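Note that this complex is displayed minus one protein chain, with the remaining chains in position.
Residue numbering begins at 1 within each chain, and the chains themselves are lettered A and B in the order written.
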Amino acid sequence: MNKVKKVVTWSAFPSLLLFIVFLAINGAITGGLSLSFFQSFIATNAAAICVAIGVTATILVAGTDISLGSIVSLVNVIIVTLCEKGYSVVAAALIALGCAVLCGMINGFIIGVMRVNPLLTTFATSTAFAGIALWILPYPGGSIDFSFADWYSSNLFGFIPTPIVLILILVLIWVLVMKLPAGLHLFALGKDVKKAYASGVNVVALRFFVHTFAGLAAGIAGICISANTCAGSPSIGASMSMNSIAAAVIGGVSLNGGTGNIWGGIFGAAFLSILISIVVSANLSSFVQSFIQGLILLIGVVFSIIAADKELKAKITGVFKGGAK
Amino acid sequence: MGLAFRDISKHYGAVVAIKQAQMEIEEGEVRAILGGNGSGKSTLAKVIGGLIGRDSGEILFQGKPIDFKSPKDAKKHHVIMTSQELSLFGNLTVEENICICDVPVKGKFTDRKKLKEEAVTILKRMHLESLLGKKVEELAANQQYMVELAKALVQKPKILIIDEITSALYREDVEIVDDIIRELKKTGCIVLFISHRMVELYAMCDSVTIMRNGETLGTYPMQEKTEDELLSLMVGRKIESYHGEGKHHQGTKRDVFIRAKHIPIPSYGTVESLEIGKGEIIGIAGLQGHGQTELIRALYGVSGEIELEIDGKAHKLHNAKQAVAQGFAFISGDRERDGTFQERNLSENIAAVQELVKHKKIGNAREILDSFHVRYDNPGELITSLSGGNQQKVVVGRWLCTKPRLLLVDDPTKGIDVKARGDLHEVFAELAKEGNAVIMISSDDDELVSITSMAETSRVIVMYEGKVSAVLEGDAINRENISAASMPVNTMPQEGEKKREAGAVE
Partner (left out) sequence: MEKIKKLNNPYLPAIVGSILLMILGQVLSSGFLSMNNISSILMTASILTMASIGQAAVIISGDSGLDMSIGAIMSMTALFGPMVAVGSGALSFALMVPATILMGAVVGLLNGIGVQVLKVVPLVMTLIMSSVVNGFSILVTKGQPSVTVSPELQSISRTLVGPLRILPTVIIILLVVLEVLFLRRSRYGRSLFLAGNNRNAANLCGINSRLVIILAYVFAGATAGLAGLMLVGYAGTAQMNMASSYTMLSVAAVVIGGTKLTGGKGTFIGGALGSLVLILITNILQALNMAAGLRSLIQGIILIAILMVNSRAPKLRQ
């Protein structure tokens, strides 16, 4: 019983439930859930999930990162350009990944060491990163060897689809960090910077880390999206920043920091993706689609915030009954 | 060979916070630091705790100079500072909070088992095992304080700085704290105790250092000085700390002004009623969080609709604007949260109600500021450039220039020095003399005794668990009666025990 309660009150639970329900709805519409549907779903949306993981990490420490979409574009452009120049796909992908991590470090440095507001910082760096992408590849074009796509759509170790492995790498890193003392410190920092500092938390290092991690997540997302499309576009990630923040909020991650976990980001992103794929498969004109997608985001976020608020209210009354003010 | 401060100075811009502070403390000594607001005692504590740097001077511990670059650095040397504003994380559990400064590890990873063990050991010592596994935000204020202390103890302090316990502790909590401090003394730990609560200081401290205007004035053995003597030293002139007992007017007839038949206290689910007389000062006493604030907020109409009979006519209030229209005023003791507009200047702060809500002119801001003895340069300066007491006077001025008929005040003199406190009391009494009513909450029983003696008609209402446990009038208004009613004796400590368990269930 207690375990059930624990699952139900888990902050990521509503988004998990939504995901499962809408997965079922999608199955009903398209006539059953096939393994191939699941494979193509994960291949298409792994990038969105990775970005959501990255942004969730920054939101947990009461920050945010709106430059991840630009980093995704940059990674895509770098891979395409290097491949055209004759680099092997592996080398191109690794170099691009390194660049993404570097971008994250730049964010982390400005936010952590220089103490600039995360939103403004990542807006500025987002302009810069998107600029680099556009500079390298002014127009959509170029192609990547299809061996990349083959690798992406195959299974690693024989049974796990590659995109899942890529997501799992991020999850694994995060879970390991959570097991370190730094994991506790991270939640403390999200709750209150001054208190965290007074409790001996290394504020600068943690902020640097989460933004670097977000950069890595965006890098992996860029690899996913490049392998999935095998083409280059300097604005391929443009809409991802905003969707990932919405995904995190739907996943129960509080924008005030300190509450939530990356599963919320993952399920939130998965839920949004499945919704969008339902909208797409509903055969509406593409003009209607973009409006409906916006409405879905709006409803999803408002719904999840109101849902979270009730929990808060119950907690507050609980404290009051305990005799406190 | 204990702890010594030599010529510590610290300033923020042009403001001098500490001026060549001197102090020597023996190992195993519990030292109180006493001073008014802005006397620099908290700054001094933060300097030792590594939270802020110092400009000059030297701190010697066991003969060696120490200079901490950060709180982390200080903690490494077992110099621990607890303070309510800087300690606990509501989103983490009790045991995580206790161990967060030094998380036990196995290899590189957090050792959850050991973390729990450490927390259990310390909580057992404090008889608080029931708190295990809960999030700190679910705890009551006094429980949070105990967890804070546990967090400090687990770090095995050699120097422990306790800065301002603002929440009232239950009697058995005080005993536990007392025991713990005694144990710490035995191990040679130095304890620095910063508090305004004289009773606690007398109970726990060996000696006291007085600070004023950033300077350390002197150190005395605690029992050698009376409360009045200490307060006089603190303020720098001779004062009588408390007066008023036995000076209350007896049995004056009450001319009813407002009748409130149904005042809900939501957190306890209770309902109270109140009759307020013209020219009356009503003091509301009780331990913190027993429904006092909720009572006056309800009267002000900000916690749902309330029906009031004002001058015999029925009125319904459901927001502050309507209350203001009826001539109500509300002054909170939590200046920063509920009072001042810190980015705005003095005249804007003064005019907030009169011009923006009542749509009348305030006339000259200078006149109002002067009439409340505010110390300021010009009305265009930011309110944050004033000291705390003066800021509160500005807030009081904001309301009194609206000529309120009912003034509701919630612990308005919290953290204000004695002089400013006296000024405010006179202002309130003057208002009552003009035929208006004042309802004042205070966490300081003596303050209530004193202010109620200043009006023709007065009462002190004591609240306990959301209900009025006593109404005191005339000679019955004294410290003993108030504290007896705030903690009904025969229900302690069993009642407290129950409370803690009740806290555990929710």
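One rule holds for everything that comes next: a contact is a pair of C-beta atoms (placed from the backbone, for glycine too) under 8 Å apart; a residue touches a chain by one contact, two chains touch by 3 or more.
Just so it is clear, the structure is predicted and the values come from calculations on it, not from any experiment.
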Omitted-chain contact residue, chosen from A:A52, A:L170, A:I245 or A:L275: A:I245
From A:S126, A:T162, A:T212 or A:S226, residue that would touch the chain that is not displayed: A:S126
Contact partner of the left-out chain, one of A:I20, A:M105, A:I136 or A:A149: A:I136
Selected residue (touches chain absent from view) among B:M198, B:V302 or B:A476: B:V302
Residue touching the undisplayed chain, where the options are B:I180, B:V353 or B:V438: B:V353
Touching residues on subunit B - with respect to the absent chain: 12, 51-53, 69-70, 300, 302, 319-321, 323-325, 330, 332, 337-344, 348, 351-353, 355-357, 359, 398
Footprint left on subunit A by the chain that the document does not show: 64, 110, 114-117, 119-121, 123-136, 138, 193-194, 197, 203, 234, 239, 242, 245-246, 249, 255-256, 285-288, 290-295, 297-298, 301-302, 305-306, 309
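Definition applied: only the chains that are shown with their structure count from here on.
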Subunit B to subunit A touching residues, read off their complex: 49, 51, 70-72, 75, 81, 83, 85-92, 96, 100-103, 105, 108-110, 137-144, 266-267, 288-290, 293, 465, 499, 502-503, 506
Contact footprint of subunit B on subunit A as seen in their complex: 179-181, 183-185, 187-188, 190-192, 194-202, 258-259, 315, 317-325
